[in-house]
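Only a single protein chain was left out; the remaining protein chains are all shown in position.
Just so it is clear, A, B, C, D and E label the chains in written order, and each chain counts residues from 1 on its own.
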Amino acid sequence: MKYGQLINYEDAAPEAQAVFDDIKTKRGVPDVNNAWKAMARHPAVMKRFWDRAQQVMAPGALDAKTKELIYLAVSVANGCDYCSASHTHLAKGKGVSEEELAEMVEIVGLALQGNSYATFYGQDVDPALKP
Amino acid sequence: MKYGQLINYEDAAPEAQAVFDDIKTKRGVPDVNNAWKAMARHPAVMKRFWDRAQQVMAPGALDAKTKELIYLAVSVANGCDYCSASHTHLAKGKGVSEEELAEMVEIVGLALQGNSYATFYGQDVDPALKP
Amino acid sequence: MKYGQLINYEDAAPEAQAVFDDIKTKRGVPDVNNAWKAMARHPAVMKRFWDRAQQVMAPGALDAKTKELIYLAVSVANGCDYCSASHTHLAKGKGVSEEELAEMVEIVGLALQGNSYATFYGQDVDPALKP
Amino acid sequence: MKYGQLINYEDAAPEAQAVFDDIKTKRGVPDVNNAWKAMARHPAVMKRFWDRAQQVMAPGALDAKTKELIYLAVSVANGCDYCSASHTHLAKGKGVSEEELAEMVEIVGLALQGNSYATFYGQDVDPALKP
Amino acid sequence: MKYGQLINYEDAAPEAQAVFDDIKTKRGVPDVNNAWKAMARHPAVMKRFWDRAQQVMAPGALDAKTKELIYLAVSVANGCDYCSASHTHLAKGKGVSEEELAEMVEIVGLALQGNSYATFYGQDVDPALKP
Partner (left out) sequence: MKYGQLINYEDAAPEAQAVFDDIKTKRGVPDVNNAWKAMARHPAVMKRFWDRAQQVMAPGALDAKTKELIYLAVSVANGCDYCSASHTHLAKGKGVSEEELAEMVEIVGLALQGNSYATFYGQDVDPALKP
């Protein structure tokens, strides 16, 4: 099994095929993204990640769109090219507009700037913020 | 000027005092957080950061609460202790509930997990996601 | 010298050629990976990195396989695509199995999740853990 | 609920108390670490993290000691102070020696150095490493 | 608008075209880099980033060459492939030599190593360094 190798449905283990089927049904897509085809190399890892993603990303106190924006923003801040591409696509499918994406990416940049200032200026956490 | 040293209003440069005044007025608080008192060491840096934060965090296509959640999630993912504390406080002031915070932090954890899987499995970006 | 440019053996400086020779002998491979061909741009940097890698990765209290898994896990967590690919290859050469790789990548994801929770929940280090 | 606030057993929700009990039993300790007392703020998040940690860190193809070293190395590379402290403690409890810790931290430093060289030198992944 | 899609001058919004023109004039280049053609998707984000880059990177207490080296070092440490490539190019245009680049990348590796040691060894900040 090589780095980046994609496993198509017909070559996948039954446990991975079940995840493929579930993704296709729940997302209403004819095929899964490359990330899943690569992850099919380890069916148990893949299944646990899919199950956990379903649980965490389901609408709750936060709606699906806001959840997707948070996932995307973390992936952009963390420098994950694949994740930025795939979750931008997912965000649009959940109704996130270009204007919202533009605002999101500026918040990411601002937060990273603010984080670096907090490290450099080195202040203690305010007593009012701690117990 | 030492690491982490706090500059109070009366010792701050006029340009920094103007930022202190603006923060207190716009946030309706009697004093500014330690981050601003430390950043007052460099009044021009402080003023530009405050101005940019005002511009980026103002309600637009995304509302103030969603913007704050995105800023907080990036800071948590990035491991910034001070920023996590202060922006959790700001988020609550904008109406973010404990349930929403609990969902946010699980999304951060899931995204970081997914980002590491994308690196390890190493698949190329799907043609459908690129032009 | 452009970004990503590879320098083959015949075009490399003598100090870089000596590293090429040493890698090929010690790893028993006919040619070095692209990372070394690119690093040959700066022979002194390359030589110091190779020498340090030899010293750090040599079996000691930890065996070579465990050391390689740690190197790989850090590279995956840190989002380094090239390093993940090349050190997965090296790990397999040292006897790391697919099952072990699958467990490694789940630990990376769990650790990153746990790290983000530690930042968000913001607890002080327990006295029992500090002197 | 403030940043960093610790919730003791008697003040915790029943779902969190059940996790406290399970940790104390399985680890044979009289009390849980601060990380769990802080995470008790969100019992469902806490329970899912504990369950997932149990599943991922259980001995499998890799033994418990190697798994703990990988978790610790990722936490150190990622700059998580609390996680470094608590997982060093856990590693020692699983038999990791000072010599092994010393080797682990040098591998972390080497991997981060190597990761930055891969970014700077910018070589493509070797065809032999990709399908 | 897809991930990575490039917008050429003739297809760009007037606000983006004005940035293209300004970059070409100030850098004396016939065309802008891909980063700007992709960022043209969001003209207001692009304009604010260009304006801020102009302000921050202008010679001041630090000269242009030192500023470019700092920008590049941060990008390398942060694992940004595109930024490493484009800012190496910019650095050379500002007179940074191969010898200086080689020294810069070794400092990045050393700093990341030192940062991980600081996390692992976990010492408090010395009183002499704090107020």
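Rule of thumb we're sticking to: a contact is a pair of C-beta atoms (placed from the backbone, for glycine too) under 8 Å apart; a residue touches a chain by one contact, two chains touch by 3 or more.
Just so you know, these numbers come straight off a predicted model, no measurement behind them.
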| item | value |
| --- | --- |
| Partner chains on view for the chain not depicted | A, B, C, D, E |
| Listed residues A:76, A:96 or A:129, member touching the removed chain | A:76 |
| Chain D residues touching the omitted chain (full complex) | 79, 84-85, 88-89, 98, 101-102, 105-106, 109, 122 |
| Chain C residues that touch the omitted chain in the full complex | 2-6, 48, 52, 55, 125, 129-131 |
| Chain not shown, touching residues in chain B | 1, 3-4, 41-42, 44-45, 48-49, 78-80, 125, 130 |
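The working rule: only the chains that are shown with their structure count from here on.
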| item | value |
| --- | --- |
| C-alpha-based rotation, chain A on chain D, 0 to 180 degrees, nearest 5 | 180 |
| Pair in A-B, C-D or A-E that repeats C-E, with over half of contact pairs matching by residue number | A-E |
| Gap in Å, rounded to a whole number, between the CA centres of chain C and chain B | 33 |
| Separation of mean Cα positions, chain D and chain B [Å, integer] | 26 |
| Intercentroid distance (Cα basis), chain E paired with chain B, Å | 21 |
| Where chain A touches two or more other chains at once, by residue number | 3-4, 6, 41, 45, 48-49, 52, 78-80, 85, 88-89, 102, 106, 122, 125, 129-130 |
